[in-house]
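Note that one protein chain is taken out, while the other chains of the complex remain in position.
And now, chain A:
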Amino acid sequence: MSNPRTLFDKIWDNHVVHRQDDGTCLLYIDRHLVHEVTSPQAFEGLRMTGRKVRRPENTLAVPDHNVPTSGRAQGIADEESRIQVETLSRNCEEFGVQLFGMNDIRQGVVHIIGPEQGFTLPGMTIVCGDSHTATHGAFGSLAFGIGTSEVEHVLATQTLIQKPAKNMRITVEGDLLPGVTAKDMILHIIGVIGTAGGTGYVIEYAGEAMRKLSMEGRMTICNMSIEAGARAGLIAPDETTFEYIKGRPLAPKAGNWEQAVAYWKTLPSDAGAKYDKEIVVQAADIEPQVTWGTSPEDVVGISAFVPAPSDGRDANKKSAIERSLDYMGLKAGQRVQDIIIDKVFIGSCTNGRIEDLREVARIAKGRKVAESVYAMIVPGSGLVKLQAEEEGLDEIFIEAGFDWREPGCSMCLAMNADRLSPGERCASTSNRNFEGRQGRGGRTHLLSPAMAAAAAIAGHLADVRDYE
């Protein structure tokens, strides 16, 4: 019998086209997602060398980073943004790639639309010129971000030159406490292993608390694998996965469905499979989380206090804490719940799905956004928006004083017009709190959708458990 293998090993082995003596592999890529920011130079490269897209039918493109989230009928005001979005349309037409244009109901953040369409399936290799491609690992597919040179490589050859990653397993044991969500789990995990903790690894998430998550929650977890340093995150497919996929536009159809499910059931890691590193976290140790600094690892529970430079484990970390406190305008020892906010951003590929919006609505219902706060909700896709409206969530949001907008990346990275001004402080459901991420001089606190809703209402960072 062959050695027990991990989920990662199985997907890898199934996609090796050719192996060199030194272990470098040519890996087949099943699905390629494309957006406007990281693709123009890749298409230009194809044009210059007279190459074609090898499998246009396995490639799907969408503009998301630059699109406005209001007044779309007027087009894109910023000229460079407009050119980038138009360039994507032109490239897709020229190379025969399917595009969900800005006014297509299926348009949205690239990592939301892949799963939504059934483009993302278990056991696949999936890439995109975007680090949050890790999101798709929630289906038990090996999904990772690549640079533009590699985008061109995949367009031309449907393969990538890769070496296998190491295997890490993070097991979350037991049940989550009330008010604690997938976002809190992953922020807590990043706090434990650090933003470089997963470098060189693919992380498989396991344990009871993971198994009980919905697909939306699993996507939130895998999405932020990159913030833990790992290029990819994985969760073994199960009935929850199959249930989610069934009936989606690009899912396997009757006839093929049974065969596909039978294959997917062979994917979970074998008993006794070896991991290069194992981490165990107790679900009961996790309370609602919020970041205080400028790295996702700068995270604490909502009942905690802002740390001091002297809490750093070494000289580098001490000076990093000092720099972060200065940038964030915070004092060591300050109560996290006393931090006053100016804006709230709910959306992104981390938390822009329907379940996230339901969570926000649950907290916001019958309450009002604080006078001093501007709070925006940007659904992850046109279809998420539609569903939220069908469920009447938009009315709850508008009634409470939230701004209900069009889908896109928006203030997750502030490449369109949605951004923070210098010194402004934002409670955000996105994934990065780097300096300047949401606008130059802007200050970001990462948290879950429910926590963001509570902060919007309170006007400061708040404990969602007081709002249940």
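One rule holds in what follows: a residue touches a chain if its C-beta (ideal position, glycine included) is under 8 Å from a C-beta of that chain, and two chains touch if they have at least 3 such contacts; residues count from 1.
Heads up, the rule we're going with is that contacts and distances are computed from a predicted model.
J.: Considering only the chain that is not displayed, what protein name does its UniProt record carry among "3-isopropylmalate dehydratase small subunit", "L-lactate dehydrogenase complex protein LldG", "ABC transporter permease" or "Peptide/nickel transport system ATP-binding protein"?
T.: The UniProt record for the chain left out of view names it "3-isopropylmalate dehydratase small subunit".
J.: Per the definition of touch given earlier, which of A:Arg5, A:Arg437 or A:His460 contacts the omitted chain?
T.: A:Arg437
J.: Would you mind spotting which of A:Pro4, A:Gly96 or A:Gly147 touches the chain that isn't drawn?
T.: A:Gly147
J.: For a quick check of understanding: of A:Thr157, A:Thr171 or A:Ser214, which residue touches the chain that isn't displayed?
T.: A:Thr157
J.: State which residues belonging to chain A touch the missing partner chain.
T.: Contacting residues on chain A, toward the hidden partner: 17-18, 20, 22, 24, 26, 28, 30, 37-38, 40-41, 44, 49, 51, 54, 58, 65-66, 78, 80-81, 83-84, 87, 121, 124, 129-131, 133, 144-150, 152-153, 156-159, 161, 163, 195-196, 199-200, 226, 229-231, 252-253, 256-257, 259-260, 263, 295, 316-317, 320, 323, 413-415, 422, 432, 434-437, 440-441.
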